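Left out: one protein chain. Kept in place: all the others.
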Amino acid sequence: MAKNKFEFEAPYLLLESKLDELRKLSVQLNTDFSAEIANIEKRLDQMREERYQHLTPWEQVLLARDVDRPTTKDYIKLLCSDFIELHGDRLYGDDPAIIGGIGIIDGRAVTVVGHQKGRDTKENINNNFGMPRPEGYRKAHRLLLEAEKFGRPVLTFINTPGADPGMGAEERGQAWAISEMLLCLSSLRVPVVSVVTGEGGSGGALALSVADRIIMLSNTVFSVASPETCASILLRDSKRADEMAASLKINAKSLYDMGIVDEVIEEPPRQYLLESTAFVQTLENSIKRHLDELCSLDVSELVELRYRRFRKIGKFNE
Amino acid sequence: MAKNKFEFEAPYLLLESKLDELRKLSVQLNTDFSAEIANIEKRLDQMREERYQHLTPWEQVLLARDVDRPTTKDYIKLLCSDFIELHGDRLYGDDPAIIGGIGIIDGRAVTVVGHQKGRDTKENINNNFGMPRPEGYRKAHRLLLEAEKFGRPVLTFINTPGADPGMGAEERGQAWAISEMLLCLSSLRVPVVSVVTGEGGSGGALALSVADRIIMLSNTVFSVASPETCASILLRDSKRADEMAASLKINAKSLYDMGIVDEVIEEPPRQYLLESTAFVQTLENSIKRHLDELCSLDVSELVELRYRRFRKIGKFNE
Amino acid sequence: MFNKKRGYIDLSNAKKNQAALDSEGNFSCPSCSAWISEAQKIQNNDFCPRCSYHFAVSAWERIHAICDENSFEEWDANVSSVNPLEFPGYEEKLAKAQEETGLIEGIVTGRGSIGGFDVVIGAMDSRFMMGSMGSVVGEKICHAMEKAIQYSLPCIIFCCSGGARMQEGMFSLIQMAKTSAAVGRLHEAGLLYISILTHPTTGGVTASFASLADIIIAETGALIGFTGPRVIQQTTGQILPPGFQRSEYLIKHGMVDLVQPRVEVRSLLIRLLNVHQGGNHG
Partner (left out) sequence: MFNKKRGYIDLSNAKKNQAALDSEGNFSCPSCSAWISEAQKIQNNDFCPRCSYHFAVSAWERIHAICDENSFEEWDANVSSVNPLEFPGYEEKLAKAQEETGLIEGIVTGRGSIGGFDVVIGAMDSRFMMGSMGSVVGEKICHAMEKAIQYSLPCIIFCCSGGARMQEGMFSLIQMAKTSAAVGRLHEAGLLYISILTHPTTGGVTASFASLADIIIAETGALIGFTGPRVIQQTTGQILPPGFQRSEYLIKHGMVDLVQPRVEVRSLLIRLLNVHQGGNHG
């Protein structure tokens, strides 16, 4: 079972390094293999693209968790012409694992809230690896109510392993903080669009995802619990997480087919996402289009549609 | 400057003990002074009643703080045919310095919230001497919103030296918790009646007093800050608190004359309040009358009147 | 099929039925294996007298103990689970749970009366796949709340759950959002909603409808939280203090309104329903 994206990237990386050696040799030998090398490189790119089209669910989990993925702050910088971060729950603290504030997207005032993972170990320790504590949900809750006051649409970015599993979070009522968020979002009188940008982990992710539209990037996942947890509980073997990743149907494509998410945006293979202009343009357009559509609705219709959107999810026999 | 009510009660207590001695002597001497003793007792009662009619402001402060005064729990027991205490702010803790719950008064569901002092040292330490912490205001806030949801009138009992002056209360945003209460009560869409049953101390008391009607018992006070604090700041001598008690006009009668409170209910002199059937009846009737009046108003009128009630308080030249 | 059991689980009548109970025989505590009688179990508020194990109460036992006699009318009795993800082994687990519990799914919902007050009532059953919430549990709760709105009735839910039904994946997680949204509608309709958190209430149920009630009652000694104690200990390496995540801990930390022993929950509910209506019974 692969531990990170580099394991399934290894053959391509190896081939790349061999080509580099070949290039150096050709200089030493004063010969020219450039046509051949270019050819191999082209085929390598094709193979890799093909490979990325057929990632296993577990490989998608690894990509969803990849530390190189852009964070909420990166997306905010990309999308907002101005953004002001606001802090604190006005009750207890300011949780760096959820950030929020107000910004302008395409000439529209928007409240943005999202999980914030760190870009390195130090930042991740500070941000609790993007696992919110009750303060985080309560800050988000406060900002949502402000968005409602001002009729501002809300954009959320989802990328968290899940809620914080510590004693302090329990002590300060993590379950209460999450349920209040679910309740608040489910009847918020402004449009809400969510973008899953990495891991959608359990209740900690759902708390920011009760939206009119949920967009997933193609290599992200959303899961009731981590594949490791499911494997540990259902199979009594957390090492069989890859099996669970498949059984749980947690990748973007499956969730789109199940009607749980509304749109999947294709990620370019192995490129830093925000460097792909096509990807960035598609994401921007998608968010704008959803906001345009939702903002044109009557508020009570909007809230009714959101209720029905979630109300109908679930499979059973009657 | 007297330290407690027993100082100004001393002469009467002394006379009472002398009469006791006289009674014993009369038995020993086999004579009968009962007529004379009864006469003296009658005059003693008159003198005392007269004395209680002319208490100094400072003496009223002492009576307002008297540990023998009934607490919120006593009034609840007196007024409610059933009462269920509810706990917790759903955020951080449960503050015993403010209690709250739902009960029935005269066939009407009512939400009751009040400061809870202890009846002895142990209880007082547990209840922080009736000084609320942020959790207390936030519990009250939650119960007020529930009262609004169910259209239940609210009854509050005020008896606190003031907000908790500790580090923890500051850390958890005491000022924020108090202001949220002021905001909440000022636009709450159900009737609110407050009864000052002892000390109304500063912001900690005001937080429960933004009411449609404020009733004060005759020997209670309501003050912007304790006379000791005022003396310490303005006169640089906290021992001159008695002067401040007079200058600040903090007793029930003065506040009634200033239009800050709506009714003063006379306390019987030196009797345990709840044993005086006349007092109890007057209090009960008053609360019921105010609730009847307020419940008959249209909600938007009620809220508008409450706004105006506070809006007009203040003296200035234009 | 439930009438047979009715005799000994009407807890409010526990004492007068005691003689009858002893004759029903003994059974062994699942935790410490002590042999105890039904009477002892009831007398001890469903805790094992030896190891304090908190005996589970089935959904039907709960409903019979709480509702007035013959007042309960079940809704959605035949709503049953499918295997939406074709998750390996899920159908077998469902079949086993149904066989062991006599239930079709992990919650019973319907309409009944408590001390004469009409209510919508739901009771989860921890024996059914650990009281996990899947599509059916979510659907039945939402439907019950919508009917509470339709009939303008208070809504009372007895919660007990190990969390989400993992075998239904995201369908299960979304039930948290769905039931919370239904609570939102109850609130908008101005209806009373009381939840009773019983042992154990954890995971997605705690983080959705269970903690959104107007009044939250925790049963004495119940384990209540989001993350279970084992996971906290494994993940953080912290030793959990005694009483952590128990009802008494929760009320101290402001999360629940009342802690009540199981045998007194019915009378508390009657008082709450009565006070809520200003004592104007009916």
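Order as written gives the chain letters A, B and C; numbering starts at 1 within each chain.
The working rule: contacts are C-beta pairs under 8 Å (C-beta built on N, C-alpha and C of every residue); 3 or more make two chains touch, one makes a residue touch a chain.
Values in this document were obtained by computation on a predicted structure and should not be read as measured data.
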Interface partners of the hidden chain - shown chains only, full complex considered: A, B
Residue of A:A109, A:L274 or A:L297 touching the missing chain in the full complex: A:A109
Hidden-chain contact residue, picked from the options A:A2, A:I40 or A:L86: A:L86
Selected residue (touches chain absent from view) among B:A2, B:I260 or B:L297: B:I260
Contact partner of the left-out chain, one of B:M47, B:I125 or B:L183: B:L183
Those residues of subunit A which, in the complete complex, touch the missing chain: 81-94, 102-104, 107-109, 135, 139, 146, 149-151
Hidden partner interface residues of subunit B, rising order: 163, 165-167, 169-176, 178-180, 182-183, 185-187, 202-203, 206, 209-210, 222-225, 229-230, 233-234, 247-250, 255, 258, 260, 306-307, 310-311, 313-318
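The definition used in the following text is that only the chains that are shown with their structure count from here on.
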Joint neighbours of subunit C and subunit A, given as chain labels: B
Distance-maximising chain from subunit A - centres being C-alpha averages: B
Middle chain, criterion being Cα centroid separation: C
Separation of subunit A from subunit C, taking each centre as the mean of its C-alpha atoms, in whole Å: 35
Where subunit A and subunit B are represented by their mean Cα positions, the distance between them in whole Å: 55
Between subunit C and subunit B, distance of the C-alpha-averaged centres to the nearest whole Å: 42
Numbers and ranges of subunit C residues touching at least 2 other chains: 187, 211, 253-255
Sites on subunit B at which at least two other chains make contact: 90-92
